[in-house]
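Quick notes on the structure that follows.
Excluded from the complex is one protein chain; the other protein chains are retained at their positions.
Lettered A, B and C in written order, each chain numbered from 1.
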Amino acid sequence: MQTDTSTESDDTLYIDAISAALADEMRADPSVVLMGQDIAGHGGAFKITRGFLEEFGDQRVRNTPIAESGTIGIAIGSSMLGIKPVVEMQFADFISCGFNQIVNVAAKMYWRTKHPVPLVIRLPGGGGMGAGAFHSQNIENWFLHTPGLKVVSPAYSGDAYRLLRAAIRDPNPVLYFEHKFLYRRERSPLQTAPVPDRILGESSILRSGTDITTVSWGWMTHRTLEAAEILSQEGIEVEVIDLPVLSPLDHRGIIASVEKTQRAAIIHEATCTGGFGAEIAARICDEAIWSLDAPVRRITYPDSPPPFHKGLEASRIPSPERICSELRQLLDV
Amino acid sequence: MQTDTSTESDDTLYIDAISAALADEMRADPSVVLMGQDIAGHGGAFKITRGFLEEFGDQRVRNTPIAESGTIGIAIGSSMLGIKPVVEMQFADFISCGFNQIVNVAAKMYWRTKHPVPLVIRLPGGGGMGAGAFHSQNIENWFLHTPGLKVVSPAYSGDAYRLLRAAIRDPNPVLYFEHKFLYRRERSPLQTAPVPDRILGESSILRSGTDITTVSWGWMTHRTLEAAEILSQEGIEVEVIDLPVLSPLDHRGIIASVEKTQRAAIIHEATCTGGFGAEIAARICDEAIWSLDAPVRRITYPDSPPPFHKGLEASRIPSPERICSELRQLLDV
Amino acid sequence: MTDQDPDTAHSRKPNPGTPFPSKPVSDIESTPHPAASETAFGSLKEMHAYMRLAREWDLRFEKMFRTGALSKWYSSVGNEATTVASACAIEAGDSLLTLHRDSGAILRHYLDINALLPGILPQVPAIREPMGGDSKQRFLRLTCQMLGREHGFSSGHERSYHYNLFEEEWGLFHIGMISHLGSMIPVAAGTAFAYQQQGSDRVAINFIGEGATSTGDFHEALNIASVWKLPFILVIENNRWAFSTPTSQQYACDHLADRALGYGIPGVQVDGTDAEAVLSVMQTAVARARAGDGPTLVEAMLGRHRGHSEGDDSLQQVPEQELQQYVEQDPLDLVEKRLIDGGVFSRAWIDEVRERCASLVTNTVDQAMSMPEPDVHQPRSIYAD
Partner (left out) sequence: MTDQDPDTAHSRKPNPGTPFPSKPVSDIESTPHPAASETAFGSLKEMHAYMRLAREWDLRFEKMFRTGALSKWYSSVGNEATTVASACAIEAGDSLLTLHRDSGAILRHYLDINALLPGILPQVPAIREPMGGDSKQRFLRLTCQMLGREHGFSSGHERSYHYNLFEEEWGLFHIGMISHLGSMIPVAAGTAFAYQQQGSDRVAINFIGEGATSTGDFHEALNIASVWKLPFILVIENNRWAFSTPTSQQYACDHLADRALGYGIPGVQVDGTDAEAVLSVMQTAVARARAGDGPTLVEAMLGRHRGHSEGDDSLQQVPEQELQQYVEQDPLDLVEKRLIDGGVFSRAWIDEVRERCASLVTNTVDQAMSMPEPDVHQPRSIYAD
């Protein structure tokens, strides 16, 4: 947090990239205000805003009462009058307590009134930490199915940094899903590219291949890459597409890749039924049907809540092994 | 409401079928309790519980304060101790204010604790009435993407009656989406079949055909049938599948039909991205890919809120004409 | 007022840290507002004109509903004293958040009635400055909004009071409702938060019905607003009924204003049919908010005059005697009686004000009705860019 990290730096922890993006954007724009439970003196449950109170003061780094709906509503109202609020959910799961403000007030405001709502909600989500049913959920598709929201889900420090700054600059409500499992495990360079002033659809080919396309985001992109590495040793070349931005969706990029590889699988940590993997599969089956040479497969969490016990949890989250075996099936090997 | 309608009767209005199911189940089971805004003396915004206060008394027909979350929470707690609550949302859209209770308390309770939560929430949803952005939404996929809920969406009076009774008997939380547009427009016979004691997946072939399978629910099933009728005159035979139950999903029935017709389209009133149409398309493209002879198409609301102006609204909802033209495209005619 | 230079008017300065325009905080401590005490009938005359305009507005749309020209209408009849007086207590630069029975506040806040009906407020000193800008255009657009016309604020995409009107150059910041009751309370508090954050002395007021006091958002917003001492006034229009639900089935306390104690803020119950009483309470609340002393909860006691929405039978739930009592306590009758009894206005002038307001409304509605409906092929973006 202490240094301006908008210039290139090597091997930044994912969690530090988030802190840096917040700090840099607060330095650049005095209308940026942080709100959340325990973010001030304590620096937040994950210490992402440690030191912020000292640097930015208690007017811009606001501890809130435990009131997600009220807090998000206040963020919305203030954003309509020139404030750029960034609201931290202590865990992504708690967003359900502020759901109505997001889907009915924030998401629809611009369409209804042509009044922008520049608002970011940070959502530390996902599993792998043995944190149980209410601290591990992957709920992005509730919001992807709600027109008017942008949704971001970075897998890398660089994207985490760049997209958080862009999200704050974007005049729309942006849900920024950050993955807790990656906080202290993912470490990679920040980028030097100038930060864009809004979130646009992006898909990025992390590994190109000829045999099958995979689409994933967040933690699952890392696991998919592990699987691709394993399969590569078996002579199977996977084209791994990461979606740092889920909405708007760059589906062109996905379709183009599938047209090349003729096979596709979507890997996500969210539960299967009604999830965003279905959306991607549906688009492929509408627009790339003639290219397909295998079923389009979703590799996901089963349709049940996250269990507390680590072994139980581990058995639910798509593993590199499970991804490999499903992809092999699709390739009929 | 006055007569026991569990026996066959001709041409019951959809809205009356709902009233009848509630009344018959309340007569059969004294633990059934209704809760909702204005449902007592006033009989509810749509008069579905008119006369109930007189017959069942104010202990079993409870006006609630305007507090969806509190009401649903109370319903959950009481259902764990022997009450069978049926909660009426005044409009489906207001469920967002009780969202957390449904997705985190009710949906997960059985999985977490093995304690059943027999609870029905009635959701008058859908558009076509010029009721604007907050009284017309189709939000079933928020709940279909939440493991632990059952979701019902009848298109006909008979299903409305049978499934509401079954929903009340089911030991799980059931979201019962009823379509406002059908209330006084759909009229068909109730069934004589005995009422099941739970909701099971069902798909029903309303019209069999050889050229393409359509999957729809609620109001859109009626519009799809209209389209099928038009196309039939052009020599195209559509197999129309209705889903009175969305969760659990009878996807076997859908797959079998697609394997026969080799083409599929899903028609829903909900917005497209991240919707349940994607789920059905994804299953088809995983399990029936080798049968497919055309892209799998979704015919839906565009990704935007429902406009107030009737003409604007009408231009958004899939019309029989639009369905026909999309299906013709898929058939390359 | 209408040809004021935007640059010298109550323009909002969006830079954080810049204090908001108009009076500095220390000037505003006198309570009630001088206008109310000094010229006893001045405020009454002004409120009368706007209340009458609001009444004629509603009567006109009620009639259109009855003749089928309108598909839905929520009447504000009976709420005018509360809404007009409240809007008299705020100024340019303040934010206003309304519900479905607040035409009085909207009309008072938006319009310079003298610009629309020249001479209707001849010798009255203003309680507050009228809003700058073009009142005629605003009134026409407002009417178009009610009628779902392209020229309305939402181009037909949103119904009646579900819209925003922001005219930054005049300090007009009006955020309309969404249907979900209670949802706008935190949003209103959020606009107050923006003012606080920007070092401005502007305030936010928000109207809700007593029904919305049962929502979680009521509590979450009031709690945060009180902890943060936001310049926020929440006005409960307690008309004793929520759709068909009486207060006895909505809450169990004696006075909703008592809930203020649970937030450590002032709570005031006031006769909402008495415009002068409301004005005084609101001026105190606004002064408090401007001074940085935080929110106030105001409970304005009203009575149900109409069904929940026109054409429904919800009025059947209201006992006849109770209804009659409310109708007898019509806030417009009250204000007119005071003006006549005080020898300020003649019955003839009262009639003339009514006539002029009525024809203004009729003419504007006629004009709006002749204007185009929205173009159904025109796309509308869900994202700002």
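Everything below uses one rule, namely that contacts are C-beta pairs under 8 Å (C-beta built on N, C-alpha and C of every residue); 3 or more make two chains touch, one makes a residue touch a chain.
Note that the structure is predicted; figures quoted are calculated from it, not measured.
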Item to complete: Could you tell me which shown chains are touched by the chain that is not displayed?
Response: A, B, C
Practice prompt. Using the touch definition up top, pick the residue from B:28, B:80 or B:129 that touches the left-out chain.
Written response: B:80
Response to the item:
Full-complex touch with the removed chain, picking from B:61, B:89 or B:105, is B:105
Worksheet item: Which listed residue, C:220, C:237, C:274 or C:310, touches the chain dropped from view?
Response: C:220
Worksheet entry | Residue numbers in chain C that touch the chain omitted from display | 214-220, 223-224, 226-227, 229, 248-254, 256, 258-259, 261-265, 294
Fill in: For chain B, the residues touching the chain missing from this view
30-31, 33, 59, 62, 64-65, 67, 69-83, 100-101, 104-105, 107-108, 110-117, 147-148, 150, 171-172, 198, 248
Practice prompt. Mind listing the chain A residues that contact the chain we can't see here?
Written response: 37-38, 40-42, 45, 63, 65-67, 69-70, 91, 93-94, 96-97, 130-135, 303-305, 307-309, 311-312, 314-315
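Note that in this section only the chains that are shown with their structure count from here on.
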Worksheet item: Which chain maximises the distance between its CA centroid and that of chain B?
Response: C
Worksheet item: In whole angstrom, how far does the Cα centroid of chain A sit from the Cα centroid of chain B?
Response: 31
Fill in: Multi-chain contact sites of chain C, meaning residues that touch two or more partners
154, 157-158, 162, 178, 180, 183, 216, 380, 382
Worksheet, complete the sentence: In chain A, the residues touching two or more other chains are 100, 104, 107-108, 111-112, 147-148
